[in-house]
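Every protein chain except one is present and positioned as in the full complex.
Now for chain A:
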Amino acid sequence: MTDLSLSRPAPAEAPVPRALARRVLPYAMLSPAVLVTLAIVFLPMVQTAWMSLHDYVLFRPNDFTWVGLKNFRAALADEVFWISLGHTAIWMAVTIPAQLLLGLVTAMLLNQPFPWRGLARALIIIPWALPSVVIALMWVWIYDSNYGIANEFLLRFGLIRQAIPWLADPSTALGAIILTLTWQGFPFFAVMILAGLQSIPKSYYEAASIDGASAWNQFRHITLPGISGVIMTAVLLRLIWVANSFDVIFVMTGGGPGYATYTLPLYAFVKARTNLDFGYGSAIAVLFTLCLMGVVVFYLRRSLKGAE
């Protein structure tokens, strides 16, 4: 203690440098993270926006012509853009609630005391921990119309009379992939909600029981408010991840048959990486970012209003 007090600067000089250091220190500590984020997130974002205003086809590297909003006008007049946007809306509107519901049920079950509960909690995380490509390939085999286990089960139970080509039929392909992604993503909700459930004091339920509250009323008035913060954060994160995720679609169908499983991120990727049309691909990516930003802002406003 004595040493510390001795090492302090003389009181007369202290205020200015210390105040300065206190002001500068947070920025100095934050700057590496900010610089890295600027370099790997914001710079590519600005570059994408810049490219979207140019005719830029990668196999003509010297041809980088300013075209203003031409790519955006072309996208808005492009049938495939609207098909992809529609699929993206279905993709998000079905996948996230399905994951949330399944995650909620799983978390409630895992919150009950039963033997080997620890093991069950560990196992439930497996779909979330597997790489997307592995999951996609696994489910391609499950859906296979000749050898797939899905058709085998349904045929044996007499639920269908002829094997269904789940991924080759435009009416079932998107649904089949949504089911895959639901399976992959629900453990995230389960784990998050389980953590929320464990933070609700037992005494609330005991008091409610004494007052004669039914199980449903306990769930509605204690459990749901207790986990609403967690659900809001989890939904927001998944909203962004699910909207952007196209790796599972890419591996399972490549967007096919036709455009039956095209979503906007996939369309932007195919345009840029396969057709090498980076100008148009960037325009689609920018439009998609704007749409997603709108959805996120709307969701945050609604959720925060609800929380108040």
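Here is the rule we go by: a contact is a pair of C-beta atoms (placed from the backbone, for glycine too) under 8 Å apart; a residue touches a chain by one contact, two chains touch by 3 or more; residues count from 1.
One rule holds for everything that comes next: contacts and distances are computed from a predicted model.
Colleague: Which of "Sugar ABC transporter substrate-binding protein", "peptidoglycan glycosyltransferase", "ABC-type multidrug transport system, ATPase component" or "Carbon monoxide dehydrogenase subunit G" is the UniProt protein name of the chain not shown?
Modeller: So, among "Sugar ABC transporter substrate-binding protein", "peptidoglycan glycosyltransferase", "ABC-type multidrug transport system, ATPase component" or "Carbon monoxide dehydrogenase subunit G", the name matching the hidden chain's UniProt entry is "Sugar ABC transporter substrate-binding protein".
Colleague: Among A:P17, A:P44, A:P97 or A:P170, single out the residue that touches the unshown chain.
Modeller: Only one listed residue reaches the unshown chain, and that is A:P170.
Colleague: Which listed residue, A:L20, A:L58 or A:L76, touches the chain dropped from view?
Modeller: Counting the whole complex, the residue in contact with the absent chain is A:L58.
Colleague: To test your reading of the contact rule: which positions on chain A touch the chain that is missing from view?
Modeller: Interface with the chain not displayed, on the chain A side: 58-61, 144-146, 161-165, 167-170, 253-260, 270, 273-276.
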